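Take a look at the structure below.
Missing here is one protein chain; the remaining ones are kept as they sit in the complex.
A and B label the chains in the order they appear, each numbered from 1.
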Amino acid sequence: MRKRALAALAVVASAALILSGCSGASGDSSSTIKVAYQKYGTFVQLDSLMKKVKKEFEAANKGITVQLQPIQAAEGDYYTKLALQNKSSSTAPDVMYEDTFQVKSDVAAGYLAPLDSYIAKWNEWDQFLGNAKQAGLGDDGKTYGISMGTDTRALWYNRQLFQKAGLDVPWKPKTWDEVLSAAKTIKQKLPGVIPFNVYSGKAQGEAATMQGFEMLLYGTKDTLYDTNGKKWVAGSKGFSDSLQFVQEVYQGGLGPTPQQALDKNIGTTISSEWLPKGKLAISLDGSWQSGTWLSTGTAPWPEWNDVMGQAPMPTQNGQSPGATSMSGGWTLAMGSKSKNKSAAWNFIKLALNKENSMGYDIAASQIAVRKDVAADPAYQKANPSFEFFSSIVPVTNFRPATQDYPKISNAITVAMEAVMTGQQSPKQAAADYDQTLTSIVGDKNITK
Amino acid sequence: MAAEGLTAPRHRSLRLVSTLVLVLIGICFLLPLVWVVLASFDGSATLTAKAPSPFTLDNFVKVLTPENAWIPLGNSLLLSAGCALVTVVVAVLAAYPLSRYSVRSNRAFLYGILFGTGLPITAMMVPVYSLFVSLDLLNSYPGIILFLAATSLPMAIWMAKNFMDSVPISIEEAAWTDGSSMLSTLGRIVVPLMRPGIGVVFIFVFIQAWGNFFVPFILITDQAAMPAAVSIYSFFGAYGAVAYGQLAAFSLLYSVPVLALYLLVQRLSGGSFALAGAVKG
Partner (left out) sequence: MVAPEAPLAPNGPRTDRRGRRRTGRALSRSTPLLPAVVLLAVFLIGPIVQAFYGALTNSSLTGSAAQESEFVGLQNFADLFADPVFPKSVLLTTAFLVFSAIIGQNVLGLGLALLLRTGSRPVRVGVSTVVVGAWIMPEIVASFAAYAFFAEEGTLNSILGAVGIAGPSWLYSFPMLSVILANVWRGTAFSMLVYSAAINDVPPEITESAEVDGATGWQRLIRITIPMIRRSISTNLMLTTLQTLSVFTLIYVMTGGGPGTNSSTLPVLAYQEAFSFSQLGFGTAIAVILLLVGALFSIIYLRALKPEVD
């Protein structure tokens, strides 16, 4: 009788196995390399690049299949999905699209493989700019990510709306107050137009921290992290001032409604609808914004360069150097669990050669990190906004390069959301942030 | 039921009031559903339920591609059918001794089963993810099918036992004396007699698995292996400005099988209360 019960068990098990036989699960042999990247909303340029590289790679490497794994998720969810994938050896990708701020943290997590031995034999590595090389380093000083391009951030504004509201064009705000007063003028003169967008809240993830909060904080006298003392800064005036600014924008009716701002699709809405249709006057946004409007983008807008202007984000009170910016960028990295590392490396190398880098940098409006691309007339002429966004590189800042940064970034978005929705005052939210900060990095790594 | 003749006039007005209240509640329940139907045929769908203008089948045409609809729906079918199959087989096996023998350990087992029906599965998703990582089962259909089966087992065993209890034991007793084994008695005599009940359990489990969002959302990372529940979610915003019409059209397509199965279960059990009746213990 027991035998029969076992037989029944076997039936169940084999039924499950038969089912699995026809499942869509992926093959795992080393003749396949998996490439994970983001494809979401208006961001389809990387998908095009990957499809092109897959074709080229498979033609040049007979017998190796590239399995593209576009992850359809907004920015915040993308990191989660990628991490969920990385944690298990059967799902970990061979090549992944990795934000520079995530590199150190994921190196510490053991997700990424060092690339130094490959780079040593790669004669094109000299073409990469120093900052870009820096961005791919792990805490151990080894290189883990190859930069695809970088970016800067500034104020995009609609010239036509500014003129209608009687504001001077070109716009050159000197302080935060001048930014807010322009927004107030628009609110008053142009009802129905959203004056000013600052990304904010948990749903926007790193976009809120970097495009929103840090563009403010790095224009005060304070920073997030004391690079020399290697300590995180708690209780700074700049921190609560920045939250104060967010509060003024949202509670003062200068921004989108908080409900709109907390919609995780707001980025898509802004670039494909609000800006082209003149529904939004100013957006504190990235240099890549125009990529959506090119003929290769998802929302082509031939007149964009006539309508949209750019102005550097001023420092809080106009103090030196007068303006500020933040730079980040994304890399291609290799998964440490890859079973065919040399194929993975060849894929990265191919994806970031001059031709492919340039194609991507143009399509996605990236600031080139390869000298040969930056110097190429085809690149320089491709997008009229490149000149402006490269010109603010001297005042740009980088995010604290530590493995704790991603968690701290989350804590910042929590504080922003609490303030923008009026649930907490900037002071309370800053105090809560300090508490979270302590629990993440510990008392001894904090300076007040 | 109530004696109509006794207080007829008052009864009639009462009936009118209760009908009105019923209709009102019905409308409230209907409104959110109406949006899905109307928007799916609407060429300019928004978030508001409104008459389609222009009326179009475009949304369905756009959605009905292998990548958008067929593959995810096929994945859903595979997951749900696999889960329902495993669950029914295991549940019927388990129900037999529980229904036929009075053993002390059965009692404990049944209490355990009832206890299991109460555990919040969503709360378990964090540890389940960790478990799947350590067993290397992410993206694995057998793993996910077995997990889904385990979560629906407590209720399924309970239902199967109740169905089996209503199968008279006298026929089996003859087989017992002939020396048939337990499993062959179960397979040849009991199962055919409780076929409709098994159908109800199968459909019940299938519907639950078909609609499950959270489990595949966490345990499947491969886009090609995603069932419809998850691909609908990523559809929301993945293609530029949200295409509400297409979202609604896909939602409708995805819901139809479940509605059809529900009607089938009513047929099988001869009454609309079968599901709730079976689970009310």
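We take it that a residue touches a chain if its C-beta (ideal position, glycine included) is under 8 Å from a C-beta of that chain, and two chains touch if they have at least 3 such contacts.
It should be emphasised that the depicted structure is a prediction, and the values quoted were computed from it without experimental measurement.
Asker: Among the chains present, which touch the one that was left out?
Answerer: In the entire complex, chains touched by the missing one are A, B.
Asker: For the chain that's not shown, point to the residue among A:Asp94, A:Asp361 or A:Asp404 touching it.
Answerer: A:Asp404
Asker: Mind pulling the subunit B residues that touch the left-out chain?
Answerer: Its contact residues with the unshown chain are 1-3, 6, 14-15, 18-19, 21-23, 25-26, 28-36, 39, 46-50, 86, 89-91, 93-94, 96-103, 105-107, 109-111, 114-131, 146-147, 149-151, 153-154, 157-158, 162-163, 165-170, 173, 176, 182-183, 186, 194, 196-197, 200, 207, 210-214, 218, 228-229, 232-233, 236, 244, 247-248, 251, 254-255, 258-259, 262, 269-281.
Asker: Which residue numbers on subunit A touch the omitted chain?
Answerer: Residues 1-2, 4-6, 8-9, 12, 76-77, 79-80, 83-84, 87, 102, 105-106, 108-111, 201-203, 257-259, 262, 264, 403-404, 406-407, 410, 417-418, 421, 423-424, 432, 439 of subunit A touch the chain that is not shown.
Here is the rule we go by: only the chains that are shown with their structure count from here on.
Asker: What whole-Å value do you get for the distance between subunit A and subunit B if each is reduced to the mean of its CA atoms?
Answerer: Between these chains, centre-to-centre, one finds 40 Å.
Asker: Would you pull the subunit A residues touching subunit B in the complex into a rising list?
Answerer: Interface residues on subunit A, with respect to subunit B: 1, 4-5, 8, 11-12, 15-17, 19-20, 22-26, 39-42, 69-74, 81, 84-85, 87-91, 264-265, 268-269, 272-273, 298-299.
Asker: Which residues of subunit B touch subunit A once you look at their complex with the stated criterion?
Answerer: Residues of subunit B touching subunit A: 71, 75, 78, 81-82, 85-86, 89-90, 93, 129, 132-133, 136, 138-142, 145-146, 181-183, 218, 221-225, 234, 237-242.
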